[in-house]
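These notes are about the structure you will find just below.
Yeah, one chain of the complex is gone here, protein chain that is, but the others are all in their spots.
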Amino acid sequence: MRRHLPHYLMIAPFLILFGAFFLYPILSGLVYSFFEWNAVSLGDFVGFANYFEIWDSRDFGRAASNLLVYISLTVPLGITTAFLLALLVDSFTGRWANFFRSAYFLPVALPAFLAATIWRWIYAPNLGLLNMVLGWFGIPSVNFLNDTSTMIYALIAVDIWVSAGFNMVIILAGLKNIPKELYEAARLDGASKLQQTLFVTIPMLGPVLFFVLTYGVISAMQVFDTPWLLTGSSFISYGGRRNALLFPVMDMMGRAFGSVSFGQAAAYGFMLTIVIVLITLVMFAIRSRLSRQ
Amino acid sequence: MKISVSATAVTTPRKVRAVSIWLVAKWIAAFLVALIAILPIWWMINVVFSVPGEPVSINPRLYPTSLGDGWAKISMVLTETEYFRAYLISLLYALLTITGVLIFGSMAAFEFALFEFPGKRTFFAIVMLSLMVPTAVTIIPTYLLTAQLGWLNTMQGLVVPGLSSAFGLFLLVQFMRSIPRDMIEAARLDGAGHFQIYWHVVIPLSKNALITLAILTFIQTWGNYMWPLIISSDPQMYTVGQVVGLFNSPLSHHTVDIVMTANLLAAIPPLVFFLIFQRKIVEGVAMSGTKG
Partner (left out) sequence: MTSTKVRRTILGGISAVAVVALTAPSSAQSLDYWVYSDFGQGEAGALQEEFIAEFISEHPDVTIQMSGRGDDDLTAGQIAGAASGTLPDVFMNGLAMGSTLVDVGALANLYDKWMAMPEEYRAQFDPAAVERCMASETELYCLPYTGYGTLLFRNLDVLEASGVDTSTPPATWAEWLEQMQAVSDAGYFAIPDQTLIFNSVAEMYGMVGDNSTWGIDWDTRTTRIDPDVMAQVLEMFVDLSEINSGTSRNDQSTRDLFISGQLAFHTIGPWANPTYEQAAEAGNLNYDFVLMPGIEEGKHGGIQNYEFIGVAPGENEDIAWEFAAYVAGENQMARWASLLSRYNSNAAAMADPEVASLPLIERSVESVKYAMDVQPPYFVEAVPNCHNAIVVDYSAATADGEFSPREGAEEMIAELNDCLAD
């Protein structure tokens, strides 16, 4: 034990803070999820009632199906965009490579609440920047943020605008780490540029793409700020027209601060956490199976 | 398929045409994407620097049209709210958070990355699991705890709960794993103590990772909205995000010009920070992914 004491002393500050401000809150949240709780006075123990109530509510189905559509679009589109941008930047050298890389990364540096505020205006019907540009081509104004058929795409576009630069830079670094000899060998075997991309670049980027993918899925599951601000949501009314941009964390925050059902919100958070953990585990399992092959 | 032809035949004169089309397309694409990335920010600046209420049909805000109006809006926002004070609070909040995250994170990462001790795997797994928990889940209980500590409206209330960054630990551990054990052994043979190895060997070697983490923490803290919102109700403690919130609220009577002015002012420090350190920032982020 004494031999290990220095180790424990070094990790102690981190673990104490982690225990106090992460473990304790999440465990107490778990306890609260079984109670009727308005954050002030703890009501009756209700067992799994909070969980069932969420499961049965109209908003839950809506939020879950929106999330499914959202993730299945935003994650692949986001990674593809980032990958293509990385290839694009990689094909430049010197100052220009630097310029494009920095330009594409710029949106990442902005505060999180800012992107949605700017884009809310860019999307505005008739007077927004986007509709103005479309107008130059004779396209009639689209009400991106209130037309239920465009809302989710409008959100995804903002998402990609915000995150593509971040993922691009990570993929770009992965590209630099691929040994040049591999391309050389492929070229000698008569592989075209496209084939080189498919059979050399992508497999070699495996771990990097996996990181981007996992991170992308985990953060997409928790999507909150952008749709909340894009739809001008408030705690008593959120999700946009016909709830087309309602997502689980938004539903959870509404239940907490709008309906003051913190017990339900805690249960919601727990369900969400479990789903995220399961999905992540499945992804890791798939990866280890793939890499064993 | 022009792509494949061009790449393999750079030297054949007959194919020069294909090469140049590909090149032109590439440049156009690169500039177009740069335009999409930059235009929204540029447009926001133009909205601020224009005569308020001018119809878009007359002034599409493609470039700044009225510097005077822009300054008037900026000085109006700066005088009507305690924006400078908020800058100071946000800056302090970011700096203290960065300091704490770096110190506590690097101390723990040093152990997790380089040594074996009982419980190590369990601790690390629990911390990593927390990466998957939405922040919204813990915010209320964390708030209640912070309130019980009497830390509402204080700097420690803002900072301390954010110091145990699981992401930061993860990043540093990934990096420190690549430090050769020989160097540590050599230092130990030279008579260095455990803490001295950490301080004089590992920390200098991890400089790049620490800088990356500092930058990411800065961006994240500067944009953090929900936590400051509930933790500091006293306007003396408002962060930049909260001051901007006064303008963004749906029923505020401000016009788009003023709202954008408040937002632009919030964006200036991170933008300046980015322009100065862009190389370091981009390289740092790149590292966070490839090591991970």
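Think of it as A and B in the order they're written, each chain with its own count starting at 1.
Keep in mind that, in the parts below, contacts are C-beta pairs under 8 Å (C-beta built on N, C-alpha and C of every residue); 3 or more make two chains touch, one makes a residue touch a chain.
Computed from a predicted structure; not experimentally measured.
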item	value
Full-complex contact with the absent chain, from B:32, B:147, B:183 or B:275	B:147
Selected from B:46, B:81 or B:106 as touching the chain missing from the view	B:81
Among B:165, B:242 or B:263, the residue in touch with the chain that has been omitted	B:242
Hidden partner chain, residues of subunit B it touches	52-57, 80-81, 140, 143-145, 147-152, 229-230, 233-235, 242, 245-256, 259
Interface with the undisplayed chain - residues on subunit A	16, 19-20, 23-24, 27-28, 31, 37-42, 53, 57-59, 121, 124-128, 143, 146-148, 232, 234-237, 239, 241-243, 254-255, 257-260, 262
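As a working rule, only the chains that are shown with their structure count from here on.
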item	value
Partner subunit A, residues of subunit B touching it in the complex	3-4, 7-8, 26, 29-30, 33-34, 36-41, 43-44, 47, 55-56, 60-61, 103-105, 107-108, 110-112, 115, 117-118, 120, 123, 126-127, 129-138, 140-142, 144-145, 160-164, 166, 169, 194-195, 198, 219, 222-225, 240-241, 244, 248, 250, 256, 259-260, 263, 266-267, 270-271, 273-274, 278-279, 281-282, 285-290, 292
Footprint of subunit B on subunit A - complex, ascending	4, 6-8, 10-11, 13-15, 17-18, 20-26, 28-29, 32, 39, 85, 88-89, 91-92, 96, 98-115, 117-119, 121-122, 126-127, 129, 132, 161, 165-167, 169-174, 177, 187, 192-195, 208, 211-212, 218, 221-222, 224-225, 229, 232, 234, 249, 252-253, 256, 262, 265-266, 269-270, 272-273, 276-277, 280
